[in-house]
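Can you read through this structure? Questions will come right after.
Of the protein chains in this complex, one is absent; all others appear in place.
Our next item is chain A:
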Amino acid sequence: MTEIQLDPGIDREIDTSAMKVTDEVAIQITAMNKWYGSFHVLRDINMTVNRGERIVICGPSGSGKSTLIRCINRLEEHQAGQIIVDGTELTGDLKNIDKVRSEVGMVFQHFNLFPHLTILENCTLAPIWVRKVPKREAEETAMHFLEKVKIPEQALKYPGQLSGGQQQRVAIARSLCMKPRIMLFDEPTSALDPEMIKEVLDTMIALAEEGMTMLCVTHEMGFAQAVANRVIFMDQGQIVEQNKPREFFNNPQSDRTKLFLSQILGH
């Protein structure tokens, strides 16, 4: 059987030298359950994410993958089990929630930039008001990350003047300005044209190359194969299968995974 080779979506070699998984635990989820009313949306989720891991979560729509990563910064509340992020358990305690949120960056499907602020203000707002960084310093950091996502020249424009791909890269820069230790991506490329998907994936790969701990909900299987060290497949609110990308794509175990892969890869 020939190995499946997927297109990572970028034109350069990926530098894996700094992609190191450590033994340090970044996120620990134990026996976590969540309901929307009477609908059991997440069922007995157990997973550990080590620092430096790059995890891709995939699955059909409605499988609970977005809900899972939204639980990690408590945009959604879980009703049973335990979520510990960087040693802080997520409970009703607002102080802990704010602490976790300032350590965990999140990128949304619809960017969610603040339309009344310029790109630069979008990036400096949280550092200034949450981290109490002086304005000058926050602006320097913001320009640094805007250069990194290759749009420093747009700093004084408003989000409405940028293309979707540019907006998503600003959203990534905005999260990075908080110097997070973990980044969550909730279908970051689903609302974009193919041309723009590429520029966003490029930014995400660059981030992975620096050793960032990343959890990505995405259907970009090329990205998963090139960057992830683990792929998690979810269905009906549960983790059905997880494996190294190579094993996952070439040798899926469960029937549900095989069906999903055959549909998404078109084989």
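Please note the rule applied: a residue touches a chain if its C-beta (ideal position, glycine included) is under 8 Å from a C-beta of that chain, and two chains touch if they have at least 3 such contacts; residues count from 1.
We adopt the following convention: contacts and distances are computed from a predicted model.
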UniProt protein name of the chain not shown, from "Amino acid ABC transporter permease", "NADH-quinone oxidoreductase subunit N", "3-isopropylmalate dehydratase large subunit" or "PAP2 superfamily protein": "Amino acid ABC transporter permease"
Given A:82, A:112, A:163 or A:243, the one touching the chain that is not displayed: A:112
Contact footprint on chain A, counting only the chain that is left out: 73, 75, 94, 98-99, 101-102, 104-106, 108, 110, 112-116, 125-126, 129-130, 158, 160-161, 174-175, 178
